[in-house]
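One structure is given below, encoded as structure tokens.
In this view, the complex is presented without one of its protein chains, the others remaining in place.
Labels run A and B following the written order; every chain starts at residue 1.
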Amino acid sequence: MFLRNGWYAALWSHELKETPVAKTFLGEKVVLFRGAGGRAGALEDRCCHRAAPLSLGEVSGDYLACGYHGLKFDANGLCVEVPGQDHVPPGARVRSYPVHEKWNVVWIWMGEVAKSDVAKIPDMAWLSDPKWTTTPGRLYVKSNYQFIIDNLLDLTHVAHVHKKTLAGDPREATAPTRTERLDNGVRVGRWMLDFVPPPLFASAGNFNGNVDRWQFVTWHPPGIVYLDVGCARAGTGAPQGDRSQGISIWSSHLVTPETKHSSHYMFCFARDFKLDDAEMSKLLFEGSKATFLEDVGFLEAVQTNRVDGSLDGLIHVAADAAQLQARRMLDTMIAAERS
Amino acid sequence: MFLRNGWYAALWSHELKETPVAKTFLGEKVVLFRGAGGRAGALEDRCCHRAAPLSLGEVSGDYLACGYHGLKFDANGLCVEVPGQDHVPPGARVRSYPVHEKWNVVWIWMGEVAKSDVAKIPDMAWLSDPKWTTTPGRLYVKSNYQFIIDNLLDLTHVAHVHKKTLAGDPREATAPTRTERLDNGVRVGRWMLDFVPPPLFASAGNFNGNVDRWQFVTWHPPGIVYLDVGCARAGTGAPQGDRSQGISIWSSHLVTPETKHSSHYMFCFARDFKLDDAEMSKLLFEGSKATFLEDVGFLEAVQTNRVDGSLDGLIHVAADAAQLQARRMLDTMIAAERS
Partner (left out) sequence: MFLRNGWYAALWSHELKETPVAKTFLGEKVVLFRGAGGRAGALEDRCCHRAAPLSLGEVSGDYLACGYHGLKFDANGLCVEVPGQDHVPPGARVRSYPVHEKWNVVWIWMGEVAKSDVAKIPDMAWLSDPKWTTTPGRLYVKSNYQFIIDNLLDLTHVAHVHKKTLAGDPREATAPTRTERLDNGVRVGRWMLDFVPPPLFASAGNFNGNVDRWQFVTWHPPGIVYLDVGCARAGTGAPQGDRSQGISIWSSHLVTPETKHSSHYMFCFARDFKLDDAEMSKLLFEGSKATFLEDVGFLEAVQTNRVDGSLDGLIHVAADAAQLQARRMLDTMIAAERS
């Protein structure tokens, strides 16, 4: 059901401060903490002594101390101190998980430690590059993570689910898409040339005529999706690579399974316009969150109708190509790591 | 556990307007909708494409359109349109259920379509006849439907459960009843001659002396119960059929299983007095609802003590005759349709 050998987004970096944070990933209870030196760590959220969640404890130097009896653990999960006695009992340790901080995200590796190569974290430079202004957020979704990824790889739901929030050119509903299989992922997207811009883009980019719009959705397994969306004044060469007359948003979606039936959903818009405009940040944050909540309504409803998270027995349509490719690729990877 | 080949009350007619309505009947998720032409339809509440509940969609002409990707279905469950592509994939359909509107009720048939004979809907003319004024309502009960029917066929609980709301002549607690097996149901009832009228009847009928009261409960399988209750000035011939000196209420109870542990409970008083008196309507609606909520308290408590809905291992008393006959009849019908 889950790919274990892959980097999952655990937290936005700014979410991990002095206080330990409890989260369940892939059905396992994890505590994340940041030692005094600033390094992030992740341990099983269950003390090996009396099973109290370590997340009820507190950071003590580079250690995490249990709040029940004060046992201290290092970032490798080793117990280094038991208050009131001189020795630490043999075997006193909890599971630790590799973590790595990059692109303002704390990434966690739930699989074999030896395979946790940080080079496998995809390039999402816009999340930490000062040339982009970001508006990160988080949702909790009572849905299998695969339905969320399906939804992101499917541009046709926009005209229905988001008809009140993302109204654009009516031709958008049927503009064709192209799906591409990557070495490590799937991409689907389209150009919509000489289209009426959606109101938000028109105002943000000061467009007073039609635009060339682009939408490219990229998925990297297991749960990373980002959308490269934007528009430029029509006929100024954007399809050929010149975006100088346009504006761009990288819309990032980091989906991490909590259980088979629930997911953590971290989202972020990164924009290359009005970088210091707090009003624009507020508008984009609240607008994106409201839009994603429209998806959540459907995703949670689908979950109640498909408890196992599969698409078995369902009918597919042409627009499902990208999500079907992504599911096949992920299924293959999961099968491979199990065999 | 459930009789499938039978008409169940799905909704009061006035509950089905422009917006589709989601209900679970017999453990199956159903969406009811009313097409532009006014005809009611009922489909499986799960799109065959991505499993979204169709009840999140909207009526489009005589079709129901899914809110996720816009697929349209007719009242037979056939998908007639997939936005963005010319053909409809083979096999694109959802289950449909026969529905029929009668007596201001939308009835649904959860069994074999070929057996859904609308002539089998019992006569409940008082629900739509202008000679009667009705006050319909609805409760949701976390109890197996059979406990609700048991309760309605049992006149002896009134003196205990409803002692604060239905106080009448003290002799009522022990007035004998007579149970009768019908071709298609069970009836239990009694006459109470020369009794003090309950306050509501006394006031509604302007009785200043004793009355002859009647209470006749009729059950038709699977979940239809109606009570013919009333009283007439004592000695004016009501037991012989002359109700001209009295007032009548038909108290209807339409019980439809949601699951093994929960039920939809539609109730309605139909009266033949003070037809246009809005105060009387309010009094009867709120009074009947408050009384039925007293039953609900017990029914839900019984359910927690008897999860399987059965009476196995319980002791029976004389007053249980009608409910035992009804359960036997229903068990026989369920066994017959399964063999």
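In the analysis below, a contact is a pair of C-beta atoms (placed from the backbone, for glycine too) under 8 Å apart; a residue touches a chain by one contact, two chains touch by 3 or more.
Please read all numbers here as calculations on a predicted model, not as lab measurements.
When the omitted chain is restored, the residue from A:61, A:89, A:176 or A:209 that touches it is A:89. Of the listed residues B:206, B:240, B:305 or B:339, the one in contact with the hidden chain in the full complex is B:305.
Contact with the chain not shown here comes from a single listed residue; of B:278, B:314 or B:335, that residue is B:314.
Counting the whole complex, the residues of chain B in touch with the unshown chain are 150, 154, 156-157, 159-161, 173-174, 297-298, 301-302, 304-306, 311, 314-319.
As for the chain not pictured, it touches chain A at residues 29, 45-46, 48-53, 56, 66-70, 79, 82-85, 89, 91-92.
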